[in-house]
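Yeah, one chain of the complex is gone here, protein chain that is, but the others are all in their spots.
Entry: chain A
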Amino acid sequence: MLGISTALLCGNQVNAQWHVGIETGVNRNYLTTNTSDKPFFEYQPSYGYSGGVAIRYEFPKLSWFGGIQAVPTFVQKNYRIQRTGFYSDMYQQTTNNFVELPVMAQFRFGGHFKKEQSLYGILNVGGYGEYWVSGHVKGRTLSPMDLENYLPFDEPYTFNSTKDRRFQWGGLAGVGVQYSPNKKYVFSLEGRYTPSFSDMQKAYSENQTPRYNDTYSLLLSVQCQLPVLKHNK
């Protein structure tokens, strides 16, 4: 539906300022905290994916400035609790699904290299806010009545309103390349780092150790310029 709408919009005369497109990617999320009080225990990074609608407002007179971009996105930020050493059979894989709104300023370096084609290096800097939608936990833990074996589990995560923070925010910084074969379409490939600046948990206890998602993404984006709306005079 989104693709069809975008294609229809791109089929007509274009406005030089608005760009709309799709951005998808894969990421690797690191849960940053301190676990040195837990032996044989570590948080490990996990892969996830993202998909969103990119909307960019470009200032044509500022060729170095790619504009302001917002990308309402569905994104996974996953991590794994892995017991190590003697306990390496036990783990918990956590999948967290967010709706995220990254907003960024885009800086460009480079320019046209053929008549209508351009190739830019891009630098995106900004921030994001996100809303936790759902989660899932899968893993294996100790079987209490039979210590030779383990209990598997695989179920939705139940949000704990005392502990879990639904709204989180953070920064973002990305570098990549942006290629335009003509004035209508823009393709970009970007590596983006999105550190969270808000603890995943609410401040619900004294001496709490914060936990942050640090996400490294590889993103592919296709955008097209929106048509100019003609007004009858």
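Couple of notes before you dig in:
The rule is simple: contacts are C-beta pairs under 8 Å (C-beta built on N, C-alpha and C of every residue); 3 or more make two chains touch, one makes a residue touch a chain; residues count from 1.
The criterion applied here is as follows: contacts and distances are computed from a predicted model.
UniProt lists the omitted chain of the complex under the protein name "Tail specific protease domain-containing protein" (options: "RNA polymerase sigma factor", "Multicomponent Na+:H+ antiporter subunit B", "Autoinducer 2 import system permease protein LsrD" or "Tail specific protease domain-containing protein").
Where chain A meets the omitted chain, the residues involved are 32-41, 64-65, 81, 83, 86-87, 90, 92, 105, 107, 123, 125-127, 137, 139, 141-142, 144-147, 151, 153, 155, 157-158, 160, 162-163, 170-171, 173, 195, 197, 201, 204-210, 212.
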